[in-house]
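Missing here is one protein chain; the remaining ones are kept as they sit in the complex.
Letters are used for the chains, namely A, B and C, taken in the order the chains are written, and counting of residues starts over at 1 for each.
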Amino acid sequence: MQEVLMTLIGLVLVNNVVLVRFLGLCPFMGVSRKLDSALGMGMATTFVMTLSALAAWALEHALLLPFDLTYLRILAYIVVIAAVVQFVEMVMHKTMPDLHRVLGIYLPLITTNCAVLGVPLLNAQSGSGLGMSVLGGFGSGVGFTLVMTLFAGLRERLERAGVPEAFRGPPLAFITASLLALAFMGFTGLVPAH
Amino acid sequence: MAHFVIPPIRHLLTRWGIHPDAHKFPAADLGIVDAGLPPLIVLPLAQQAGAPARPVVKVGEHVLKGQRVADPAGAISAAVHASTSGTVIAIGEAPMPHPSGLPGLAISLRPDGEDRWVELHGDPYPIRLEPAEISRRVAEAGVVGMGGAAFPAAVKLALGQRSAIDTVILNGSECEPYLSCDDRVMRENAADIIEGSRLIMRATGAKRVLVGIEDNKPEAIDAMKVAAHPFPEVSVVKIPSRYPMGAERQLIYTLLGVEPPAGGRAADVGVVVHNVGTAAAVWRALRYGEPLIERVVTVAGGAIASPRNLRARVGTPLQWLIDRAGGLSRQPARMVVGGPMMGVAVGDLDIPIGKGASGVLALTHAEVGEREPSACIRCGSCVSACPVGLLPLEMANRIHAGELGQAEDIGLRDCLTCGACGYVCPSRIPLVQYFMHARGELVALEREGKRLDRVRELTEARSGRLEREAREKAEAQARRKAERAAAAKKETAA
Amino acid sequence: MNAPVYASPHAVTTRTTRQIMGMVMLALAPATVAGFWQFGWPAFCLWLVTILSCVTFEAICLQIGGRRAMPVLLDGSAALTGWLLALSLPPWAPWWLGVLGAAIAIVIGKQVFGGLGCNVFNPAMVGRTVLLVSFPVLMTQWVNPQMLAQGTDLSLAVQVGLGGGIPDAYTSASLLGHVKTDLGRGVPLLEAMSAFTPGQGLDGSRAGSLGETASLLVVAGGLFLVAKRIIGLRIPLGFIAGLCVPAAIAHASAPDHFLPPLAHLLSGGALLGAFFIATDYVTSPSSPAGQWIFAIGAGLLTWLIRSWGGYPEGVGFAVLLMNATTPLLDLWARPRIFGRSLTGRSLPARRRQEFIR
Partner (left out) sequence: MEQMITAVVSLTAIGSGLGWILGTAARRFAVEGDSRVKEVEAMLPAANCGQCGFPGCAGAAEAIVAGDASPTCCPPGGKVVALAIATHLGLTLEDDGVDEGPLVAVVEDALCIGCTKCYRQCPSDAIIGAMKQLHYVFAEACTGCNQCVEKCPTGAISLQSLPATASTWVMPKPALAA
């Protein structure tokens, strides 16, 4: 249990997938304009990352290793992730139509989200077992959601502040993101990186 | 015997409300002086909360003092009576104490100086009257809340009768700075107030009366305790002085530890709240049959020569009251009708006072503290000042950015516009103006939405009618053609 | 144009923004003067340079932004940011470190967001953390005050100030830095701490940042602000609790690995952070519940970073992290509205209520 907790904190805070490893930056910038869409996006991405980590591990050990096709890893993972995203979009369109309308264009974008592809690849390289890789997917997803929510809260506050003309919108978003990354540097070394 | 009330600890601990410097003196110590008859009386038709009254007199008609000049229109409204005998010279637009400065409908009356009463019919022992009869006579006399909201008293009593009321609270807190009219009324006519409160108790079927008076008015508390002594069910309670203690919900919570539901009424927790002045007016209306035609007004402020309390006729212009209080000692920065925290700033001095005007203030620049607003530094003093637990800075921020819906989500509808947040803001941001703007905008949108719904119904009705006419015409033609064809066939057959 | 429309209220308190900033600076004065007395002229020069550069940068930004500079400068917020930044720098840091820190704090930390009230991160901490990350050596070069008790002449101050570097004789490690390096080398905690007696922490006669050493005076200044109702007690108490409770538990369970709570409190920027940095109006939540969560979170993060993190001092990072959560706290930790339940539904109509004796 201790070990699981440490890796979770490691993934969510210490080497956060967005602010420390700098993966998944385009939805981080794109969808964080409003808080509820950021939360929705975070949850959807966490779900996709966990599912695709599981699928990738299964694919790795069922197909790629036995036939030593590991050079096909990236190709296979992308196909799996695309399928998972399409599946999630259908489920969401059916069960949560208003969230689906709010996320809109950004939902298919999860496929191209480099964090979603990066995490299974990292899991595969470090050869972690089923439990660890799923935990890796889920932890990175939670880290992604945490940072998305914080950033959306900040951006909603800045939407209403009297920001000077030159910095309105994306420029200030980049500065805020960098200061957030600066704050997250405080966590370096908190947990021995695995 | 006085019931000693321990206000709920939590209520005292949680810091809400503010302690503005009271400026009550010297007016609070001087006796009430009659303001006499002004040259012109202007009776506003919309001086009470609810629908404006409907005039029942014609221009040129001679009326007596106390004669009804306008009937209540609709469920929530109140009658208006002539404050003195004289001739009606105009019924039309006159300047009104409204923040917009726009005029309103009013009846202008030129007094003839005789001040002759119309024939009144009081009742020596009104306590024996039936509750329904009491509220009918209160409505007959046009009594409205004197605390400032001017809500028709009879409607409140009727509301009370429908839901079980067990406590009547008399609001003697008078927490606004400068104002001391309730204080004087309590000191000089305590008996009338107590009698009036017993009538209200009888009208609503309540079992007890609590008179809440702030502890900065010791003489008033003593006078009221003496008057309440013979009646065990009436008790006078000393409450901590804090603005806005006089707000209905805050007063109920302080006295009974019960929070009335937001969006609901005091009657939902079995309570009816009336101003002490209203209780006195109820007594005079039932005992002597006198309609509400005069009230005590505090004329004060840095620019008034000798501030004092005046018993003025309803409809008296401000200029007359200021002259009776020694005139203006210097040019005021702002003329305010009501208290400084919730009153209305007016520009024109021949605006009349209505039944709900408890004060006429001439405030100097120093007192108003006008300064260019600077950026909000999120210091949070408005959050601790808000008696309702809202976040004024967040609401103002959203309204400034044009997101009224978001401001509503965090509680704009529960705002009392009491002004406590505007008072404590170190950056002088006009918070209450933001909230009034937002609520006005939302009400306007709602009204516009209802209007559009009605128009949609009209449009559908019209298109429906046109279709029906077209169909009927077509059928008529078809029928006629068929008859002509049949007739033609008959001819050929014959 | 008809008459101007005045909305109520028509009366206002006498307190203004400028007064508030002035009083906060007044509360900071005793600790700062103690810092000057401990660390001599270089500290004073650094303090002065930092404040002046803060004000000039703010003036420049306002000029560029086309807004009238004078009224904004007079409200003292830029000077206050400079003062707090100076207090969190090592006393003999070179002058350009102060100027660079001021530039980052004011330009990036505040003016880019739109000036006073719009920034979401505490400007002083933005400046300090950027310096800490970019110049780790310079930012952790402490000076042992005893050597200076005899007072130094101005020439040494000028030589040090102009970037001549600190003669080795004077350098010494702060308690936190010392402990972290010793723990790294496996030296048991008690031995590592022997050089520092708690007494030193109180009267400031130990190495540390310019304003952090005289803990007693910092607390006195903080309590003055609480008495004047400029800051509430929630954030300082929450911060101290967030820091000392986990410290006490950890120290009880593993005394030779974790510092005792008192040592945590009196070292580094803990007290200065609790009373002056975490309570910055603009970047701390405005609702009571939000302030508690903010303060306890900041204290806890400070302890976490100090115990396991890579950097010896955690206050800067902890405050920045909690500043990031402030908009969410303002949104989700709102006070209960009168007449409504916590979830916002209006309370049920209650008929019977006892009469409180």
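General observations
Quick note on the criterion: contacts are C-beta pairs under 8 Å (C-beta built on N, C-alpha and C of every residue); 3 or more make two chains touch, one makes a residue touch a chain.
Here the structure is a predicted model, which is why all the values come from computation and not from measurement.
Taking the complete complex into account, the chain left out of view touches A, B, C. Listed residues A:Val4, A:Cys26 or A:Met90: the one in touch with the omitted chain is A:Met90. Listed residues B:Val346, B:Ala375, B:Leu390 or B:Ala420: the one in touch with the omitted chain is B:Ala375.
Within the whole complex, the absent chain has one touching residue among A:Ala76, A:Leu107, A:Leu122 or A:Ala177, and that is A:Ala76. The omitted chain makes contact with chain B at the following residues, 46, 96, 98-100, 102-104, 373-376, 399-400, 402, 405, 427, 429-430, 433-434, 436-437, 440-441, 444-445, 447-449, 451-452, 454-456, 458-463. On the side of chain C, the interface with the absent chain consists of residues 5, 7, 67, 117, using the contact rule stated above. By the touch criterion stated above, the residues of chain A touching the omitted chain are 59, 63, 67, 69, 72, 75-76, 79-80, 83, 86-87, 90-91, 93-94, 97-98, 101-102, 162.
Definition applied: only the chains that are shown with their structure count from here on.
The touch graph of the protein chains shown is complete.
By C-beta contact pairs, the most connected chain pair is B-C.
The distance from the centre of chain A to the centre of chain C, each centre being the mean of the chain's C-alpha atoms, comes to 33 Å. In whole angstrom, the spacing between the mean C-alpha positions of chain B and chain C is 49.
In terms of their C-alpha centroids, the spacing between chain A and chain B amounts to 57 Å. Shown for chain C are the residues in touch with two or more other chains, namely 115, 117-118, 330.
The set of chain A residues that touch two or more partner chains comprises 162.
On the side of chain B, the complex with chain C involves touching residues 3-6, 8, 18, 20, 99-101, 164, 177, 208, 249-250, 253, 256-264, 268-270, 334, 336, 340-345, 347, 361, 363, 367-369, 371-372, 374-381, 383-384, 387-391, 393-394, 410-411, 414, 417, 419, 422-428, 430, 432-433, 436.
Partner chain A is touched in their complex by these residues of chain B: 375, 397-398, 400-401, 403.
If you check the complex, the residues on chain A that touch chain B are 159-160, 162.
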